[in-house]
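A selection of the complex's chains, in situ.
Note that the chains are named A and B in the order they appear, and that numbering of residues resets to 1 at the start of each chain.
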Amino acid sequence: MNITLSQAEQLISAAKEKAVSIDCKMNIAVVDAGANLVAFARMDGAWLGSLDISIKKAKTARFFDMNSGEIGKLSQPGESLYNIEHSNGGLITFPGGVLVKNSDGEIIGAIGVSGNAVENDHAVAEAGAAAL
Amino acid sequence: MNITLSQAEQLISAAKEKAVSIDCKMNIAVVDAGANLVAFARMDGAWLGSLDISIKKAKTARFFDMNSGEIGKLSQPGESLYNIEHSNGGLITFPGGVLVKNSDGEIIGAIGVSGNAVENDHAVAEAGAAAL
């Protein structure tokens, strides 16, 4: 099962609404089950450097089938996945990348959000993922 | 002047409509005046390899302020810009990248389309750019 463009656009729409409600300007990326970009939106005035980060967060989540922040706990100095960020052309392992599942609980993609404090990035990604 | 997300979404919507009307599955990318991605959509079943190509076509058009296919005429063997494609992290110089202007004729971004024959890619990009 793979996310459709129509579903990805629903996610981005819900994520934008949440971002506006907490007064944040976000970059929002949705990847499919193959970790390839399906849809993307950069809100007016959002940080330019967050473009790449939002895509990398979404890919990171799908690469390992867990939210990006979970991998960040394991990639710290002394931990088991130390510096895993060097793989796959660059990972981003702090919060803001969230798995997307269908109603059967199957992983069909992931959403990555970047543009503010990581708590806000994560909240917007969650709001997007919950739209299905 | 820079394209807004709302304008970029209008472009993608018009491009998708044109793509459906000619029975094509396209990757559609919109960049701003700084050649940075603003919005992207991959239609269901569109070629995976066209994802990167659509983004590169849009960037190529804005990098040199002309449609991507124009550059491709000059980059042929023996022509004045032979192998310019090796610059800027990789250019795509066949048709499908089209400049986007506002009502005053100012360049505010570019749209890149990839997924079918280059004539169709170009037609869909033109339909997108004409939406403003």
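One rule holds for everything that comes next: a residue touches a chain if its C-beta (ideal position, glycine included) is under 8 Å from a C-beta of that chain, and two chains touch if they have at least 3 such contacts.
Keep in mind the model is a prediction, meaning the values are calculated, not measured.
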Subunit count for the whole complex, all chains sharing one sequence, 2 displayed: 4
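Methods note: only the chains that are shown with their structure count from here on.
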Centroid spacing, where centroids are CA-atom means, of subunit A and subunit B in whole angstrom: 25
Interface residues, subunit A side, partner subunit B - complex: 4-6, 8-9, 34, 36-44, 48, 51
